[in-house]
Every structure is written in structure tokens, then in C-alpha cells.
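Mind looking over this structure? Questions follow.
== chain A ==
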Amino acid sequence: MDFIHNNILSLILFSPMLAALVVMLLPGENKDLVRRVAFALSLLPFALTLVAWFGFGAAPEVDGFRMQEQHVWYPAINSSYHLGVDGLSLSMVLLTTLLTPLALLASFSVEERVKPYMALFLALETGMLGVFLSLDLLLFFLFWEIGLVPMYFLIDQWGSKGGERELWNGIKIPSRRYAAFKFMVYTMVGSLGLLLAVQLLGVVAGSFDLLALYESWPALSGTLFGYEMGTIKAVAFWAFAIAFAVKVPIWPFHTWLPDAHTEAPTAGSMILAGVLLKLGAYGFLRLVLPLYPEQAQQYAPVLALLATAAIIFGAFSAFAQNDFKRLVAYSSVNHMGFVVLGIAAAAFAAGTESAVIAVNGAVLQMFNHGISAAAMFFMVGIIYERTHTRDLNAWGGLFAIVPLFGALLILSSMASLGLPGLNGFVSEFLVVRGAWPIFTQYTALSMLGLLFTGAYILKGISKTLHGPLNEKWKGHFADVTRRELLVLSPLVVLMLWLGIWPAWLLDVINQAVLKIFG
Partner candidate 1 sequence: MQIPYILSAIVLLPIVAGAVMLFLPPKNRDLIYRFALGAAFVTFLLTLVVYLGFDTAGPRFQFVEKYDWLPALGISFHVGVDGISAPLVLLTGVVIFTGVIISQRIEDRVREFFAFLFILASGVFGVFVALDLFALFFFYEIAVFPMYLLIALWGWKQTREYAAMKLTLYLFVGSVIALVGALAMYFSSGLGTFDMIALESANFSPAFQNLWFPFVFFGFAVLGGIFPFHNWSPVGHVAAPTAVSMFHAGVLMKLGAFAALRVGIMLMPIGAQTHMPWIILLTLVNVVYGAFIAMTQTDFKYMIGYSSVSHMGLVAMGFATLDYNGLVGASVQMVSHGVMTALFFAVVGMIYDQAHTRQIPELGGLMKIMPFAGVGFIIGGLVSMGMPGFSGFIAEFPIFMGLWAADYPWIAIISVVSIAVTAAYILRAVGRVFFGELPAELEGHMHDVKPSEKLAIAILCFIMIAIGVYPNVIMPMVQHGVDAVLALLGGA
Partner candidate 2 sequence: MFASITPEMLLAILPEISLLVVMAVVFTADLILHGKRSSLPAWLAVGGLGLTLLLTGLFAQPGAQPQLVWGGMLRHDWLAFIFKIIFLTAALLVTLLTVGWQKVWLKGEYYVLLLVSTMGMTLMGASADLLMLFLAIETTSIPLYVLAGFVVRDDKSTEAGFKYLLFGAVTTGVMLYGFSLLYGFAGSTSLYAIAAGIASAAIPAPVLIGTLLLVLVGFGFKVSMAPLHFWAPDVYEGAPTPITAFLSTASKAAGFVVLLRVMLAAFPAILVEWQTIIAAGAALTMTVGNLIALSQRNIKRLLAYSSVAHAGYSLLAVAAASELGVVSLVYYLLVYTVTQIAAFGVVIVVWHTTGSDEIADYAGLHRRSPMLALALLLSFLSLAGIPPLGGFIAKILAFAAAVEAGLVWLVVVAVLNSIVGLYYYLVVLKVAYLDEPKSDKPVPATRPQAATLLVSVLLMLILGVVLAPWYNWAASGAAGLF
């Protein structure tokens, strides 16, 4: 037990990778075995996370982080294997380890090359967890990038079957390949600045350890390469900010997202929307704000403006879609806008009560969006599997034949919409409450955006569930299966639970937020 306690974070981090290796060693012909083993093993990180979650309060805190582990990794450039969690990261870890088993369960319908699929998924989990757990900038970057690889292949290989995209000169490639490539290249190119800035920080500060950097980097002044330190920091700030902005994605860096979400396999979309987008927001909170408090404050209005744009344009775009999956994808842009708005508000007014409230809302919104977006994408996946279309106009009146499905869809849509009593409401309310005194105009505009959120959500629901029944699907559309219900029920439970009593999560988050912004 001591071993588990002392190395809990490493165990959480690498158990999915180990699981991936185990899966690779299974006989490939027996798909069912592979699926079951993969799912069973993915519960292990979740169980470990629960251990961590309940042991969190008791663990000693050093410099704001608990359960730290530090080992030699790359001493040549003063980088070490340094892990640690605070409330912020732990809640994200929980989200990740929770969603991964559900995504794997949702993937039981994948028939092609099950083994590499499952292994990649588990590897992806390690990549995502690494970002949340790292307390070393280089390690952070490592996991930041490494997560791209499995996702790339998941979209590229197991993405939607149909569709072609024309490139140039009439060259056509499958849409999913286009989407995967765009996803990879956008994120990589976005990260190039981050890469350079990380190097710069390492060179200037002589260490990649976040705890050391928090101390030394913001305090640095003087000149570098003949430029004022302020200029250098501003450039580095934007290098960080753009990398994370692409991932969140903040408008106008979001164009990869609808493609990737639409083409990814169902479970891929679940994780993409559920966890991957959070990596960007997490980057802002963990790195950008603490490392560049001055620059963050200076440029916060810009971020707020972009966030507002994301909320409004995201909603508009979502409303304009006839592809259900694309609609949900744009809704992510819309919802993540609130996260960024909260972050921008906190950056602008760090230290105030409103800032703390806004960040609390933002983090909670990250969690909530993770749950509701995963649920939404899964629902879309269910319809798609049965009808092989994602066209909103192809359905209609499904409520009549699949009431359970209809009920669940409405519930998650409402959670997404921010209906009071469900989880989305709590977090959006907190963000708006926190941001209002800081960026009043922007917040007001965002509220308008919220109206359109209602509009597209209702559009989605009415086009699928209401109206005249498209006779085509009668008898061809079975209701939710037990497996699907198993995937959805934890999500639905959490939606309700967090909507009614979010304190259990907010308390943990708030601890961290107070440390950083209080």
C-alpha cells in the first residue's frame, strides 16, 4: 500500500500505457476479449484516481501541490520527472480517467483492428494525464505533444467512412484523413511557438521545474538579445497563449475543431471534446497566468474579446449546421468560450473575489463541458450507428420510437444549454457572475450568445426527436442498449449531481484557485 501511496501519480499516469501494452499482447482475432480487457484495464486508472481523490486532503502540501514525485529524468538540461496535483489538476485527472473507460465502452461497436484502436486509446489517456500531472515544463510539453499521435491515428484510421475533401488540382483525400492532418498540423504548428518559448525559459531560468519557474521567471527583468525583458516576455506570452488557444480552441483558431470532431470516431470525439480541449484551458491556468501575470493582465481584454467572439460565433455556427455532429462540435467552441472568458477575467483582475469566482466557474465549466459534450457526442454516435447519417433533416419524430434515447438526449442537451438544476448552469453562472464586474460589456454580449445556445440546442432536439416521424427509421432504430446505457448513466448522474450539489468538486477546485489567484 505504501508503494501505491508514494507513487500514486506515476501509477495513474502509466497504468493506461501498461494497459495498452497488455492489450497489444492479446490475440487480435478475439475482438471481444480485447474490448473487455481494455475496458477492464481502463478502470484501473480510474480506481487509482479515486484513491488519490480521497487521499488528496490528507497528503502533505508543498508549494501548493500535493503527492509530488520527483525523479531524475533529463538532468543534462535540468529537467526532471516531477509530478504533483492540486485541485485544478486533480479534477481534470478525474475527468480523464472517468471518460476514458466510458469512451472505451462506447467503442465496443468498433469492428476494425480493435487491438491497435484500444491500445492507442489507452496511450492517449497517458498523454492527457501527463499534461495534467506534470510539474516540469519540459515534461508538460512532452505529454502535450505526445497525446497528438494517438488522436491523429484514431481520427485518421477509425474516423468516419464517407466523404472526400478536395485539396488542390483536384486531388481528393478522404475527409477523415484531411481532418486528422489538419488537427495534427494545427496543433503542432500552434505548439512551435510554445516549444521555442519553453526552450527560452529553460535557458534563461536554468530550470524547467514549474515550482522554480513560478518563482524566478515572472521576476526576471533586464535585457535579453538586446531586447527589453518585457518585450521578450510579451512574445513568449503570445507563444504560450497561441499554442493553448489553438487547443481550446479560441476563436479564430478553432477551424480544425469541427473537422476533427466530425470525422473522429464517436469515442474519439468524446475524448476530444471531453478532455483534449481542456488541455488548452488547463495550459492557460497552469502556465500562462502564473508565469506571465503582467502580460496576462495586459492582454486579458483581448482574450475576453476573443472568448466573446467564440461564444457568439460558435453559437451562430452551430445553429447553421445541418450535420448533427458538426452542430455539437461548434457547441464546444461556444462552451469553451465561457471557460476562456472566466480565465481572461481572472487574469485581468487577479486577486479579487470576482476573479476567484470566475476561475472556479471556468474550471467547473471545463469539467461540466467534458461530461455533457462526451454525452452529446455519444448520443450523436448512437444515431449515426443506427442510421448512418448525421443529417439533421433525415430524422424527425424519433421520440416516439425510442423514448429512452429521447429522454437522455434532452437531458444532456439541457445540461449543455445550462438549464438550472443541471451542471452547466452552475458553472456558466459562476463564470458570468465572476466576469460581470470585470468585463461587463463582454459578459453582456456573451449572455446574448447564450440565447443562441438555446436556439441551436432546441434545433437539434426538435429536428431529431420531434416533428413528423421519418417512416424510414421505423423498425430500424432500436432504443438504447444496455451497454450504451452503461456509458450514459455515469454521465447523466454527474450532470444531475453537479447541478444540484457541486460543492464536492468546487471545494477541491477552489483550494487551488485560491492559491493561484487569491
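Picked so that all candidates are chains of the complex that A comes from, given by their letters.
A few notes on this one:
The rule is simple: contacts are C-beta pairs under 8 Å (C-beta built on N, C-alpha and C of every residue); 3 or more make two chains touch, one makes a residue touch a chain; residues count from 1.
A quick note: this is a predicted structure, and the numbers were derived from the prediction, not measured.
Comparing candidates 1 or 2 against chain A, the one that touches it in this complex is 1. Those residues of chain A that touch candidate 1 in the shared complex are 72-77, 138, 141-146, 148-149, 152, 156-157, 177, 181, 184-185, 188-189, 192, 195-196, 199-200, 202-204, 225.
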